[in-house]
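The structure that follows is given in the form of structure tokens.
Moving on, here comes chain A:
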Amino acid sequence: MSFPLLTATAALPAIGAIATAAVPAARRTAAKWLALLFSLGTLVLAAVVFLRFEPGGDRYQLTESRAWIADFGVRYELGVDGIGVALLGLTALLIPFVIVAAWHDADPLETKSTRWRPTQGFFALILMVEAMVILSFVATDVFLFYILFEAMLIPMYFLIGGFGDRAHAGTDESAATQRSYAAVKFLLYNLAGGLIMLAAVIGLYVVAGSFSLSEIAEARANGSLEMATSTERWLFLGFFFAFAVKAPLWPLHTWLPNAMGEATAPVAVLITAIVDKVGTFAMLRFCLGLFPEASKWATPVVITLALISIVYGALLAVGQRDIKRLIAYASISHFGFIILGIFAMTSQGQSGATLYMVNHGISTAALLLVAGFLITRRGSRLIADYGGVQKVAPVLAGTFLIGGLATLSLPGLAPFVSEFLVLVGTFSAYPVAGIIATSGIVLAALYVLVLYQRTMTGPVQESVRSMPDLRARELAVAVPLIAVLIFLGVFPKPLTDVVNPAVEHTMSDVQKKDPQPEVEAAK
Partner candidate 1 sequence: MNPVNYLYLAALLFAIGASGVLIRRNAIVVFMCVELMLNACNLALVTFSRMHGNLDGQIVAFFTMVVAAAEVVVGLAIIVSLFRSRHSASVDDASLMKL
Partner candidate 2 sequence: MENLIALLVAAPLLGAAVLLCGGRRLDKTGHWLGTALAAASFVVGLILFTDMLGKGAEDRALHQHLFSWIPVEGFQADIAFQLDQLSMTFVLLITGVGTLIHIYSIGYMEHDERRRRFFGYLNLFLAAMLILVIADNYLLLYVGWEGVGLASFLLIGFWQHKPTAATAAKKAFLVNRVGDMGLSIAIMLMFTTFGTFAFGPVLESADETSQGKLTAIGLMLLLAACGKSAQVPLQSWLGDAMEGPTPVSALIHAATMVTAGVYLIVRSGAIFNAAPDAQLVVVIVGAVTLIFGAIVGCAKDDIKKALAGSTMSQIGYMILAAGLGPIGYIFAIMHLVTHGFFKAGLFLGAGSVMHGMNDEVDMRKYGGLRKYMPVTFITFGLGYLAIIGFPGLSGFFSKDKIIEAAFAKGGTEGWILGSVALLGAAITAFYMTRVMLMTFFGEKRWQPDADGHEPHPHESPKSMTIPMIVLAFGSVFAGGFFAIGDRFVNWLEPVTGYDHGHSPLSAATVTGATVVALVIGVGIAWAMYGRKPVPVIAPRGSVLTRAARRDLLQDDFNHVVLVRGGEHLTRSLVYVDHSLVDGVVNGTAASVGGLSGRMRKLQNGYARTYAVSMFGGTAVVIAATLLMRAV
């Protein structure tokens, strides 16, 4: 058997997590460097996966398979398709930036403290999340995926509840209350989704007799497995509910603004840019892959909910007074686009949705991390506490603006490509939905520019007068992310080459064909 590359990619951050946690209390900085080193190592392995992946080859590549719980037919099965590769790359790419951006977030308040261990814990938890997310992107066994889907809640819970944003409005105590409220809400919401999914996972096993994606697909193809329509729909709903909570889709979204508002900016990036992607990824792989008929049956409802998410999220973003909550609602709007693209069931829509996941991850990371730098400087999350920052910290304002422009999908930056693909894909299948979604581009401009105008322009506020500009560490986070945004905006081909074949497979799963252009259809 060849070298288990995927296992290694997932195991490296897990080993890193243990190693980081084991660093003695006094050697905090060493722990940080160790965590960064492991995350960079993972990035290298992810790059190897990306290069070894052959776009024209089998659907799942680099596969591994071992018996695990033989009595229930649970196997440790890994394999990666184009969509998985793209998201694996995104995760591995973002984690080093998250770690560098969070460099001082878990430092003890008294710098002399030698018995302080949470710093190590913080970085170990981040690496733990990375390991589980990576494994969930490559798991091709439903049960294995389910376990990871649930297990990643544990480190996330501690990251949200244990390491809050130090820039809060009220007293320490009220901040702690809000933080634990947010963490518990996050956990309960996702556990509720996961529980329903567990029922569906067991149901799937009862019906199909296997947890393996490839086995189920094979059984379907040769006709030995036939699901009754109602069974398929119930199972679909069970899976979809869990993913819609994670994604999050209106009206299951209310945990996200709380969690992102209370967590530190890097952890918020972890939530929205990485962990939430598991939800949309799973919709593509499991909902459409396992239950194509039910997915088509649910399409009208899902598209309606996605449209509501797009418009509703954007309008609420306009109405926010807290920078991070604003970005959270903007993300809800963007997740609406992703889900819209997935369920439009056209090649452009699905390629667009996959690219959207990657691009949204990078653009939100850029915007949120710079916003985090801003918030750390002033110690406040409220938009009203800022004004005229561009005069005192032009580089910070500039990077913030670019992050914002990426969020509003300016052509030339990566999110434009994906947003336009989603819109075109939706429009060709459902013109009205396409037009409603297009209104999102005006609303996005509104919330981004209102945020920029209120914080960065105008007369310099007294409280920001002595604000320093971005430091080298912060530039090392912002500049590469912006470079990636520009590169993927101008030349997204490396990504589309990988994604296109996977989308073709999904399209054949759901047995859909792209609508033909009118002129060609007439001929």
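Candidates were picked such that all candidates are chains of the complex that A comes from, given by their letters.
Methods note: a residue touches a chain if its C-beta (ideal position, glycine included) is under 8 Å from a C-beta of that chain, and two chains touch if they have at least 3 such contacts; residues count from 1.
Remember, it's a predicted structure, so these values are computed and weren't measured experimentally.
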* Number, please: which of 1 or 2 touches chain A in the complex? -> 2
* Structure fact -> Per the touch rule, the chain A residues reaching candidate 2 in their complex are 185, 188-189, 250-251, 253-254, 312, 315-316, 318-320, 347-348, 351-352, 388, 390-391, 398, 405, 410-412, 416-417, 420-421, 423-424, 427-428, 431, 434-435, 438-439, 441-442, 445-446, 449-450, 452-453, 456-460, 490-493, 496-497, 500, 503-504, 514-520, 522
